[in-house]
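Contents: one structure, followed by commentary.
Only one protein chain is missing from this complex, and each of the others stays in its spot.
Right, chain A next:
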Amino acid sequence: MEALSLPAALSLVAGGGAGLSPERRAALGASLPLVQRDYRFERVWFWGCIQGVRGAYYIAEGLGPDRAAPRSRLYSLNCLDWSLLTPATKEMLALTEQVKGRFQGDPSFEYNLSEINAEAAARLIESGKEPVIKEETRLIATIEQIDRTVGIVPRGAFVKTPLGPVHENRQFEGLSLVEAKKLSSYFHFTEPVNLKNKTLLEKADLDPSIDFLDSLEHDIPRGSWSIQLEKGGTVVVLRSLLWLGLTFYHVPTTKQFGYVYFGTGEKNLDLPFML
């Protein structure tokens, strides 16, 4: 969610019971603008908080002029001092798929890879590195996965220019109440995967400046999103069931929207049994 609208946004997401203490909020209010200044970001988003066993990681994302470009991520243990995280690589993602269980809360904690996956450990030893995964790596990969699979925006909020970069749509006035209840009005804010597979008939109805992302309709498994209208429709809240803790809010007919993650950073692999 936008750092500037943080207080209002947090109260809209609080339906799930998770939020920030006043101390953290105040700290964020002070430190996020400084982050924006130091790293020359155009926008700073407060991404959320991953609860470890002994501590919590607070994550922020910075965006440049092209909103769809890979975002820079920063983490902090106390909402005051932020450290930049390296971008995620495919190897990181592949390695950390094996690691299960809670985050520890200490970024230098090392997971012993040989216990988890002997082959990968052997490969690492051959290439001269130690067979461990640092928690920081796991953090990077987890954030990347969450953003990729369940980071969503409403349809029409972002517009793609003919030259390529993506900007916020100043004409966006919010979804109507009817549209807000449909899954097809929300897009994944990452590189589209399913867009090319649409039939010509469907593509004809699309507006290439707005519909350049995947919608949520075809997410597998079906029903992995829970849509609720709170307060009789003043706020529409989408909660992901695949990554428990990701909450997206939008106030229909206004420009307010955003998503935040408050959770343990673990994928809910039991989802098919639970639906």
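Observations
The criterion applied here is as follows: contacts are C-beta pairs under 8 Å (C-beta built on N, C-alpha and C of every residue); 3 or more make two chains touch, one makes a residue touch a chain; residues count from 1.
Note that contacts and distances are computed from a predicted model.
Between the listed names "Phosphatidylinositol-3,5-bisphosphate 3-phosphatase MTMR2", "RSH4A protein", "Polyglutamylase complex subunit TTLL1" or "Proteasome subunit beta", the UniProt record for the complex's undisplayed chain reads "RSH4A protein".
Only one residue from A:16, A:29, A:64 or A:192 touches the chain missing from this view: A:16. By the touch definition given at the top, chain A reaches the unshown chain through residues 10-12, 14-24, 51, 53-54, 100-102, 177, 223, 226, 228-229, 231-234, 239, 241, 244, 264, 269-270, 273-275.
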